[in-house]
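One protein chain is absent from this view; the other protein chains keep their places.
For chain A:
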Amino acid sequence: MIKLTHISKSFGRHQVLKQIDLTVEKGEVVVILGPSGSGKTTLLRCVNYLEKPSDGEIAIGDYRLSCKHASKKDIHQLRQKSAMVFQQYNLFKHKTALENVMEGLVVVKKLPKEEAKTRSIALLEKVGLGSKLDAYPSQLSGGQQQRVGIARALALEPEVILFDEPTSALDPELVGEVLAVIRKIAKEGITMIVVTHEMGFARDVANHVVFMDGGVIVEEGPPAELFNHPKEERTKQFLKRITPELNYSI
């Protein structure tokens, strides 16, 4: 279980996250929606501690960390509880697909090379890249790179995988293959927090949808409820803008 309590983040004088509270149950898929600049990316980055929250508390599994007093060691511990799938993939450029997946297992989890390799190959096969083990990122399509990114995150067996708009840098025809992989691992009960603009995906896969705007959670609930009966004005306007065909009564 993941529990964020009063997470705040400011860049200089600009407060981007305002006392966010969010709970994610084990095995749950949480989708975060919201207009550009609402702080979705920043929130995910705070969970992985790529961004240091100004205040608040992060609890993942049995590990709790108060952001104000986090030491380097605490941060390192916390990071190991989550893994990130980036919008721009961020695969290690100088490593092959297989090495990308193995890297964390060997360097961080200290697995013997052979074991890491076997596990990594299995994961790459799972995301449909069994034939691309030795390809460098520059030799892969965007969709393939993102699937390696997902395999790399899965390999670490984190408590939660964080996806930041995993398909928004992709050509439209490649979006499907990546979403298919995410759906597949969602079914396996892996806890995920996904920022996406793919409404169809959010509807089908999410257990819980969160709508953010201006650094706060405006509304949250099960997808059927949030999409069909949004309560807040801002949610309605946002949904209307991105899915005009649904015609929300404002």
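Here are some notes:
Quick note on the criterion: a residue touches a chain if its C-beta (ideal position, glycine included) is under 8 Å from a C-beta of that chain, and two chains touch if they have at least 3 such contacts; residues count from 1.
The rule is short, and it goes like this: contacts and distances are computed from a predicted model.
According to UniProt, the chain absent from the figure is "ABC transporter permease subunit", selected among "Cytochrome aa3 subunit 2", "ABC transporter permease subunit", "Flavodoxin I" or "UvrB/UvrC motif-containing protein".
Of the candidate positions A:N48, A:S120 or A:T191, contact with the unshown chain belongs to A:N48. Touching the missing chain, out of A:C67, A:L91 or A:A186, is residue A:L91. In the full complex, chain A contacts the hidden chain through residues 48-50, 76, 79-80, 82-84, 86, 88, 90-95, 103-104, 107-109, 136-139, 152-153, 156.
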